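Before we start, here is the structure in question, set down as structure tokens.
The complex appears here without one of its protein chains, the remainder shown in place.
On to chain A.
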Amino acid sequence: MQEHGFSSGLKAGASIAIGYFPVALTFGLLAKTTGLSLIEATAMSIFVFAGAAQYISLSLITAGVLPALIVVNTFIVNIRHFLMTAALNEKMEPDARWKKALYAFGITDETFTVLATQPGDKIRTSFAAGVIVISYGSWVVFTSLGHLIGASLPGFLQASMSIALYAMFVGLLVPSMKGNRKVVSLALIAALFNSLFYFTGWLSTGWAIMVSTLASAIIIELISRKGVAA
């Protein structure tokens, strides 16, 4: 039973590490122009480890928003992780609470999607640790590097690498989509809801992702159950 352990996790997390590279580098650079020292920028990535929330905090700091409000906003942006970790819990092997509390720190949109779409029944804790270590390492190291270098990648590479995380999401979704109408509908309906919220501006990004995900998951569940009953 040494399969699907730590080193498989590192491998599965490699695409996240690649995807975080340009995002963290730019975060380090922006943190520097916002006035954060190298230590402060790196500390934020070490302790918070939440891309969207960290980016937003920089623009709020620049705008002179009260720090307490920045914390509240961070919570609002990250509420969607309640839903993701509840879903992930169904997929993880049972383990000691302290271990789960430890790796819970490393659950981001990206690590969640990689873990939750793994084939097979249950995921081992060591596999999750591998995925998280390589992702977290990339996030922290490249935050520092971005601040140190104080420049982003050459224009064309910066532009092309900004697709990385989305390409990863596609790469995770497509294998499950093949021959599975339920998966296609789930992704499609959530995408439509999220686009609606985006273009109307009814919900901010964090809420929009959570509400569209939940709505799609419930609608498809109701439809598929009716299908079985009929």
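We adopt the following convention: a contact is a pair of C-beta atoms (placed from the backbone, for glycine too) under 8 Å apart; a residue touches a chain by one contact, two chains touch by 3 or more; residues count from 1.
Simple rule for what comes next: contacts and distances are computed from a predicted model.
Visitor: Could you check which of "Hydrolase", "Multisubunit potassium/proton antiporter PhaF subunit", "Xylose isomerase-like TIM barrel" or "Branched-subunit amino acid transport protein" matches the UniProt name for the chain that's left out?
Guide: Protein name of the absent chain (UniProt record): "Branched-subunit amino acid transport protein".
Visitor: Hey, which chain A residues sit against the chain that's not shown?
Guide: On the chain A side, contact with the omitted chain comes from 12, 14-15, 18-19, 35-37, 40, 43-44, 47-50, 53, 57, 61, 67-68, 70-72, 74-75, 78-90, 92, 94-95, 97, 100-101, 103-105, 107, 109, 112-114, 116-117, 155-157, 159-164, 166-176, 178, 182-183, 186-195, 198-199, 208-209, 212-214, 216-218, 220-221, 225.
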